[in-house]
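As you look at this complex, bear in mind that one protein chain is not there, while each of the others sits in place.
Per-chain residue numbering starts at 1, and chain names A and B are given in the order in which the chains are listed.
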Amino acid sequence: MPADAILGVEGLIKRYEGLLALSGVTFSVARGEIFGVIGPNGAGKTTLFSCLVGSVQPNSGIVRFRGERIERLPNHAIVARGLVRTHQIVRPFRDMTVRENVSVGAHFGRARLRGAEAGRRVGEILEKTGLVRKAEVLAGTLTIGELKRLEIARALATGPEVLCLDEVMGGLNPSEIVDAMKLIRSIRESGVTVLMIEHHVHAVVGVSDRILVLNFGLKIAEGKPMEVVRHPEVISAYLGEEAV
Amino acid sequence: MKTRGVFAAAALVLLLAAPRFLERGTLNDIWNVAFAVILASAWNLLGGFAGQVSIGYSAFIGIGAYTTVLLSLAGWHPYATLPVSAFLSAAFSVIVGLPTFRLRGPYFTIATIGVSEAVRVVAAGVAFTGGSSGLRMPAGSFDFQRDYSAMVVLAVLVVALAAWIQASPFGQALRAIRQDIDAAEAVGVHSTKYKVLVHALSAALVALAGSLFAINFQYISPNSVFDFRLSLSIVLMPIVGGLGTVAGPVLGALLFGYLQIKLLSSPALRDSYLFLYGGMLIAVMLFEPRGLLGLYRRVRGRITRSFSRPVPDAG
Partner (left out) sequence: MNEIITVLVNSLLAAGLYATMSYGLAVIYGVMRIINLAHAGILMLGAYATLTLNSRLGMDPFLSLVVVIPVFFGFGVLLYLTMIRRLPRSSGGPSIESLLLLFGVWLVLQNLAYAIWTGDTQSILTRYTMKSVVLLGVRVGIPTVAVFSVSALSLVVLQLVLRRTYLGRAIRAVTQNRDAAMIAGVNADRISAAAFGIGTAFAASAGSMLATMYAFTPDFGRSFLLKSFCIIVLAGMESVAGVAAGAFVLALLENFVGGYTTLPTSFQDALSFTLLVLALVAFPQGLVGAFSRATQRWRRLGRA
């Protein structure tokens, strides 16, 4: 794993009832990068994120975060170390307000803020994610675009060093996608390393420094966005999917 | 928050002064309601705030009551046994909680039915519980005035504690666990730790109530502390009143305290308490899962809306 890598994954394997969701994936992410993960449906992208943050235990393989092995730690312990993910299918605390949702992250993430300090941090994040006007509204009443931003806000409030975004642009309209890309860049500028899964290749090519392509649980390409999308295996994986 | 503190202090003073101007029968009723408030509010910490519905709480009443009686018989002052009751009950809750909290929602509930059955069977079978003939407190340990004061103070403290927890980050973690345990973990909430903690806290409080119950009744047996109606009402009071709120369990305790008095005075009603309890449970689940408090809020909301509805613009 390179010296400047903040996250390193080696030979990660995850089996579900005989189905191989990840079959030996290896890559590393440098500090301050925006690192895209793409691949057709069922390629193992979400499983990869689940294994990284410990909500699912990999069958074998190594995950190193800031030099420490974390692949056997539970989810909350990994969040406490500064690696956090959002959910593709949003999971807000529906009976809490937007502000309360975000403050759970501030109270229990890596930052473990309390009192006025937590309040200030939550205020900043609501501002940054454009949720200020909705702060006192119950999360169950938000639109899908707002819910996606709430997922990001809640994860950001934990004070992560690496943020894994799972399809935060899915279901958004074109102008919302532009805003989301701006938001992701500004998160990186604040010093947070970003991993992002996107189903739509265009968005991820526009914003990523490097891209990893998965197909059937295998890495088929890794590198600069423009090189990766011209890779023959990547083209056939996507065309193959469209042909079905 | 401040006005609520003043209100709680005033209620406490009034309740403590009550023996000067109320008769014994009424004080007994207040004692019963205070006992119910403690059970309901303490159960609600786990069942309401954290959403882990346990049907095995009579075990904690039993641990409290038996610890107090057995230590008193060994020469302890009855009130000196309270910390031991609380501690033993909390310790038992951790032993039960560590394996069962790996289960989610209804599966946890079923496991608690199994645990409570096992406890009941064991309690009836082991020698130190006195078997079906029960145990009696040592002579001279009875003082209604003192037990009344202790029960009332504990009740007010438990409600205050519930209010404080609800407003704290700890309470927020519990609510997050209730709503979506995976999402809570994903933002760093150590769900098992908080579930075990709140289980221990509520078990300790319930054991304290069990100790005071034993001191007041002077006689306990597996049948009295593991009474089905008692273990049923622990669960029903917060549900009927309003799960996961501070006021709901108190409301439920008042209702059940009143019902208890009516049940004791009318044999016809006593024979149909299961109809009553079961019927209430069905009605709450079908029509207002947020209980009486939810019903109140809904009705109030509807009335406010109907008054503040904007007048249609004529132009």
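Here is the rule we use: contacts are C-beta pairs under 8 Å (C-beta built on N, C-alpha and C of every residue); 3 or more make two chains touch, one makes a residue touch a chain.
Small disclaimer: the values here were computed from a predicted structure and weren't measured.
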* Structure fact -> Omitted-chain footprint on chain B covers residues 51, 53, 99-100, 102-107, 109-111, 113-115, 117-118, 121-122, 124-125, 232, 239, 271-275, 277-282, 285-286, 289
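In this section, only the chains that are shown with their structure count from here on.
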* Can you check how far apart chain A and chain B are, centre to centre, with Cα atoms defining each centre and the answer in Å? => 42
* To do: Please give the residue numbers of chain B that touch chain A in the complex, ascending.
  => 169, 172-173, 175-176, 179-180, 182-191
* Which residues of chain A touch chain B in their complex? -> 53, 55, 74-77, 79-80, 84-85, 87, 91-96, 100, 103-105, 107-110, 114, 154-155, 157-158
